[in-house]
Every structure is written in C-alpha cells, then in structure tokens.
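Got a structure here, written out as structure tokens. Questions coming.
Every protein chain of the complex appears in place save one, which is left out.
Chain lettering (A and B) follows the sequence in which the chains are written, and residue indices restart at 1 in each chain.
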Amino acid sequence: MSSVEALREPQRALRFIAPIAVGLIILALWFLVVDVLHAAPRALPSPVAIVGQIADHYDIILEDMGITATNALVGLAVGAVVAIVLAALAATFRPIDGMLAPLVAAIAVVPIVAITPILNTMFGASSQFGRQYVAAIAAFVPVFVNVLRGLRQTRPVHRDVLRASGANGLQTFRVLTLPTALPYLLTGLRIASSIAVIAALVAEYFGGPADGIGTAIASYAKSGHAALAFAYVAGGIAIGLVLFLVMSLLERLVTRGRPV
Amino acid sequence: MSRSRAAIAWGALGVLAVLVAWELYKFLGPADGLVVGAVAGETGSGVMILPRTNDRAMPHIWDMVARLFQSASGGDTPPLIVPVVTAALTTLGIAAVGWLIGVAVGALLGLVMQRWRLAEWGLLPWIVVSQTVPLIAFAPLIASIGSQVDRAGTIPWPQWLSVAVIASYLAFFPVAVGVLRGLEAPDRIHLDLMKTYAAGYWPTLFRLRLPAAVPHLLPALRLAAANAVVGAVVAEVSIGMRGGIGRMLIQLAGQGSSDPAAPWGPTFGSIALGLVAAGSVALVGLGLRNYRRGEATV
Partner (left out) sequence: MSAVIAKGVGKTFGTKAGDVVALTEVELTVEAGEFVSLIGPSGCGKSTLLRLIADLDSATTGELEVFGKPARQARINQDYGIAFQQAGLLPWRTVAGNIALPLELHGVSKKARADRVAELAALVGLEEFVDRYPDQLSGGMQQRVAIARALAEQPRLLLMDEPFGALDEMTREYLQGELARIAADTGAAVVFVTHSIPEAVFLSDRVVVMSPRPGRITDILTTGLGDARTEALRESPEYFERVTAVREALHGAPVERANER
C-alpha cells in the first residue's frame, strides 16, 4: 500500500460511519422527544413501543407483508414482461414507438393509484387483482423506458463490425443488442421494484380486500393505534428494502467488469 | 409532414387504439371475464385476469363521456364535470404548494450535500430510505401537528396546508437527487478552468455548477410535480380532506354498482391533473433552453 493510500483508509471508513451516525442521532432525538420529554403528539409513537408491537404481532405483520409483497412481485413481473415486449416492438417499428411514446409519458406523470377504485369495480372488490394491476402499470414505465434506451444504445462502430462480419439480424441481436441492453434492463428493474412495492401498498388505501400492509396502516393510524401502525410501516419498509437490495445485487453482478 | 406533426398524429393514433381496444374487448370478450384456476361450484375462486364485459364493470366510452355532462347527484345539481374540475383544481393548487415546498427543501439538501462530502455520505442514504416509508403512516401525525399549530393561534394552518406538506415529502426526493447530480455534473476541464481563475465556491456555483445542472434539474422537477400530485391525492384520502379529487374518487367508487360511469369522472380528472402538472414544469424548461445546449439527446 503506497503512502498516499494510507491516508485514504479513514476516509473510506467515514463513508459508512456518517450515515450510521446520522441515523443514531435521529433515533436519539426521537426517543428524547417522545419518551423523555413527552412532548410528542399522540400520533407519533415511541420507538420503544414500536419495537414492542413488532415483537408482539410479528406473525400477523408477516402475513400481511406476504400479501403486499406478492402483489408487488406479481405486478413487477407482469409489468416488466409487457414492458420488454413492447420496448422490443417499439425499437423495431417506428409507428409503434410513435403510438406508445405519448401514452408512456402520460402514464409516467398521472397518479396511477387513482385508477384503483375503477379496477376494483372491474375485477371485483374481493380480488387482489386491482392492486396487482396498479403495481404492474407502475412497474411498466421504468422498465419500458430503460429497455428501450438500452436497445438503442449499440454503438455505430460495433454495428459496423458485425455488418462487415456478415452477421444477420438475429445474430446481431444475440451478440450485440442483447448484451448491450441487459444492464439497462436491470437498472429499470431496480427502479421498478421500489415503485411496485409503493404502488401495491398505496393501492390498498383505495379499496379492495381488507388485508395487506397498507390497509392495516391506514386503519390503525385512524383508530389511534400509532405504534402498531408504525410496526406495519416497518414491515412495508422491510419489503421495499429487501427487493431493492436483491435487484441492486443483480444489477451489480451483471454489470461487473463493464465500463460505465 | 413535419416531424413533430407526425409525432402528434401517431400519438393520437395510440390513444385511439386504446379506446378501440376497450370497446372491441367489450364486444368480443367473454361475458364473465377470463378466470384462471377456478374451482367448479366454488364462487369467487380463481384469479380473474380479464374483466367482465357487462356495462356495470366496463361502461362504454361514450357512456363515460355522457355521464360527465349529466347532473352530479340527480335533480338540479350541476353536471358531473363541474365538481370534477373544481376538485381537480383544488388538488392541483395544493399539489403546487407541496411542489414548491419540496423543491425548496430538496434544492437546499442537494446544495448542502454537494458542498460537503460528509453531508452526502450521511444524508443521502436516509433520503433514499425516506421514500420507502408509506405516506399514510405519518399523514395523521402531520395533520395533528398542523391542527395544534393552528389552535395555538400564532400562524393559521388550514387543513390543506397539512396535505401540501405531506405531498412535499414525495416531491423533495427527486429534486434533492437531481440537484446533487446536476451540481456534480460539470466536466473536469471546466472545474480546472474555474480553478485557474481563482474563482471561489460561490462564483463557481453560479457560473458553472448551476447552469450545468439544468439538464438534470428539469426531469427532476417534472418528476417532483407528478409525485406532488400523487402525494396530494393520497394525503387527501388519508386525512379525509373534503373538496379534493382524492375524496371524490373514493366516494364515487362506493356508488360504482348503481352509477358505473360516475367514478370515471374523477379518474379522468386525476389523469388530467397529472398531465397539467407535468406540462407546467415543461414550460419552465422552455425558458431555460439555452442551458440545455450540449445536452445529450436520447
């Protein structure tokens, strides 16, 4: 290790210490305001109480987590598949791209969850399908945008090399277009995973069966059981984080060794 | 035909295709929808992947449009479109306030994080995690703090302000990240140039980093606007605020069995809301056109 390198070690450690320190400070302040000073409104529970509720009710929390997580995953999978197919079509056929572009741009900016009541009417209020549909639409947009970009990202010099080597369309796709697009697909999936979880959760506020993390949070928050509501919130965060970490890991594995 | 006119034409065709697909499915699709995995004799089993085609579940498009111009709740009440537009504008106003708050907070965070590496390391992970906390969890908290402040009398705090604050929670994140990335975007060579001019932090910020940040800032502002709309709608529902489009969505959905075309009114209103919000921000982008020269076109 060179002399200059030795100076970098504490810097690298600081990268990890800084966020942990900030988190601890936030936690300490929270605890101070609620448990020591008793200065918080009833809607803000004590962190200690939240942990207690998690310990007491972890089994039903996990059950509801399962429902919301399933909805999110189904939505993610369906949305991603449809997005890949449509992006491939849009990259190949200009008219399809022309028709899809404004629709996708519109979907990206409208509040998708506003469609949930309609979907629940269409598919029946006892079905999880409305929520899965919403999650699918929400997940569709980032995957579509990123895959389309990835499919267009082949460099002209590489295309020339393959053309000069006499490769046909399918070979070019397999050898060049697909590997080029893969990192973009994974980036899209990573973004879509977080969005799908939030969409599945928020969709629960707009109707459907009385299960899932979202309905639990809403009903417990409204009825004043703040600590239990936050215990469910912890469950929701857990789903989101796990999915995000899995997708990030996948993305890192695939893009290993590639120049940015 | 010029390129932009062709683009608009294809876009209109796309929307038309969706409408045609809807009516075509109504005409040709299975009356009871497509259910997968149903067990004979057990009603309600299986998963319905395609909806029923009757007029209750899927009203005709012309019925949806016509309903907008019929009275809202029977008798002499004005056509449905009036309360829908009123509610949409109300929510738009609240979302706009939420957007402004979110942009201010996000920009400040972005500036601080770019200035001090330590702040970026300490704060950014928490900012990212903050977006995984569902709004509904602390909406009542903000609302109760808001009403306490209002009752204390020092500053008036109407209910919609709580909604705006909650909406700003979703809006600040893309701005914070966008400002951070944008301020760090200038080329090494431009930073070196500023160093050779012995320009300090503030001149470099105003003459180099901020202009260079514009291409990153505009998509962030657009995303923040869309997020502020979603946040406002969700917050309205969770606090139970009257007058906004969120509440109308839930209300009319409850009457869905007797008045199937009515819920589509506020639904169209929400869609229009999102489009107007994003479009307004795009106008800001037009004014900043010179700062986007050299932007990579995707």
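Following the convention adopted for this analysis, a residue touches a chain if its C-beta (ideal position, glycine included) is under 8 Å from a C-beta of that chain, and two chains touch if they have at least 3 such contacts.
Everything numeric here is computed off the predicted structure, so don't read it as measured data.
Asker: So which of B:Pro30, B:Pro78, B:Pro158 or B:Pro203 would be touching the chain we can't see?
Answerer: Within the whole complex, the residue contacting the unshown chain is B:Pro203.
Asker: In the full complex, which bits of subunit B touch the chain not displayed? Write them out.
Answerer: On the subunit B side, contact with the omitted chain comes from 187, 189-190, 192-193, 195-199, 203, 207-208, 211, 214, 290-294.
The rule we apply is simple: only the chains that are shown with their structure count from here on.
Asker: Going by the contact rule at the top, pick out the subunit A residues touching subunit B in the complex.
Answerer: Touching subunit B from subunit A are residues 14-15, 18-19, 21-23, 26, 41-44, 95, 98-103, 106, 108-115, 117-118, 120-124, 126-127, 129, 149, 194, 197-198, 201-202, 205-207, 213-214, 217-218, 221-222, 226, 229-230, 233, 236-237, 240-241, 244.
Asker: Once bound in the complex, which stretches of subunit B touch subunit A?
Answerer: For subunit B paired with subunit A, touching residues are 6-7, 9-11, 13-15, 17-18, 33, 44, 47-49, 51-52, 56-58, 118, 121-126, 129, 131-141, 143-145, 148, 222, 225-226, 229-230, 233-234, 237-238, 245-246, 249-250, 252-253, 256-257, 260, 263-264, 266-267, 270-271, 273-275, 277-278, 298.
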